[in-house]
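A single protein chain has been omitted; all remaining protein chains appear in their positions.
On to subunit A.
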Amino acid sequence: MTGKAQAQTVLRLSHITKHFGALTANDDVSFELKRGEVIALLGENGAGKTTLMNILFGQYTADAGEVEVFGQTLPPGNPRAALDAGVGMVHQHFTLAGNLTVWENIVLGTQALGALRLDAKAAKAKIAALSKRFHLAVDPESKVGRLSVGERQRVEILKALYREARILILDEPTAVLTPQESDALFATLREAVGQGLSVVFISHKLHEVMAISDRTVVLRHGKLVAERATSETSREELAALMVDGEVSAPKIEAMPPGPALMRLAGVSTKGEGRAPGLHAVDLTLHAGQITGLAGVSGNGQKALSDLISGLANPVSGRFEIAGEPVTDWSPRRALARKIGRIPEDRHHTGTIADFDLTENAVLETYARDFARHGWMDWKGARAQAEGLIGTYDVRCPGPDTRIRLLSGGNMQKLILGRVLETAPRIILANQPVRGLDIGAVNYVHGRLAEAREKGAAVLLISEDLDEIMKLSDVIHVISEGRLSPGFARGTMRADELGQWMAGEGFAQPTEAAHAS
């Protein structure tokens, strides 16, 4: 820590303001980054972190304020200038060409236009050296399309380093990583700052911020609300700063599991494109239990969710609900068997954007509850919507509002209400809190916990291990379509689950897994 106070300022953001229509994404934000320092940019989803970094990187133009890198003011709206000034950005969604090799991806765009020949040998040597120096193990000759998500992220970082970046910006880099991969990333970042680079690390996960950063800058509703030396603050203080108010997460009291409501035995399903299907999955959902499904994104969560929601049929194995085998499976049958479904994509699967709240509220139940001889009972439907709005605290102008105008949290509350109002026996909650602010997160979690107490069997699918560990009575890990055994609450540490997430511990992969 010594000497940091005198260290050179490499990046200065002054009074950055940015509006999108009526929304103020950034409101007079200023901070500085020193040489050899890691700043964590902490804030909820929608607090304006990514917008701020996109302005710094020249992808957006700020309405007011300026960006200074190594003492030079950057021309606004020019990513090339940011690159040339030594800023490297690793986006949440990678920007790599899957059909090119690692080294080709890295040198792409660094050659002068019109250069006839690529000095491949020199490029590869440079990549090899960087890769060794920063512990970024990756084979430069393999095609990017075949790499795991963690490896692709390393390629993105190498790409920035290859371009002589002195300032690295990482946007939610751990969202797609297992805990082990996150640790490896942190080791790389420590190495980088040790060699004089500076890092801006965007996150909403407190433990990561505490682990990696020297200073923490907290954004809330676009405003910079606090700046703290990380060693002088605590998780509690940061959490409070981030959300402005009490944080009350639901308590899950131990209770004995009820009868099995759904049972999968050796169930396999077809994959879809790159997404794997299920391979001989055994899973039992008990009444009064939350079963958590942990796993890195894209490992068969969609296949399991599609199966339970009625969108997909098993290819083999036994699928029973309340002891009866399931045949002729469809979303309508799933609803008839009292399965409530909270889909992963609330904008495109869960709701119809241009329909109003009334229409969305009865989307699943209109035929049974709000129609007679083919005629809609709009009065009843509207009353239902008004009931949901009141009971589930949906903030909106009224039931005639088109649902696209609602925030994600309010949209999710309506979906949640739609599901819970039918008193489901089984609840599928696929990423129920992704993208929500912490108030809405606690609300949704509280309602799920309540449903559990009333005896529903809940399957919670999430990529956020903290969420899974906090809520679940039993945790399964999914990897390449295979399911781990169930681990009771408190019997596994995060790093142990992480090993399963990375695919360790499973029996030899099946023939089918290799063939696909």
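One rule holds for everything that comes next: a residue touches a chain if its C-beta (ideal position, glycine included) is under 8 Å from a C-beta of that chain, and two chains touch if they have at least 3 such contacts; residues count from 1.
Just so it is clear, contacts and distances are computed from a predicted model.
Selecting from "Ferredoxin", "ABC transporter permease", "Protein-methionine-sulfoxide reductase heme-binding subunit MsrQ" or "Formylmethanofuran dehydrogenase subunit A", the unshown chain of this assembly corresponds to "ABC transporter permease" (UniProt protein name). Note that of A:E44, A:E181 or A:E364, the residue touching the chain absent from this view is A:E364.
Contact with the chain not shown here comes from a single listed residue; of A:S309, A:Q384, A:Q431 or A:S472, that residue is A:S309.
Which of A:R402, A:K470 or A:R489 touches the hidden chain is settled by the complete complex: it is A:R402. Although one chain is not displayed, its contacts with subunit A can still be listed: residues 21, 61, 309-311, 330-332, 334-335, 341, 343, 348-355, 359, 363-364, 366-367, 371, 374-376, 378, 402, 404-405.
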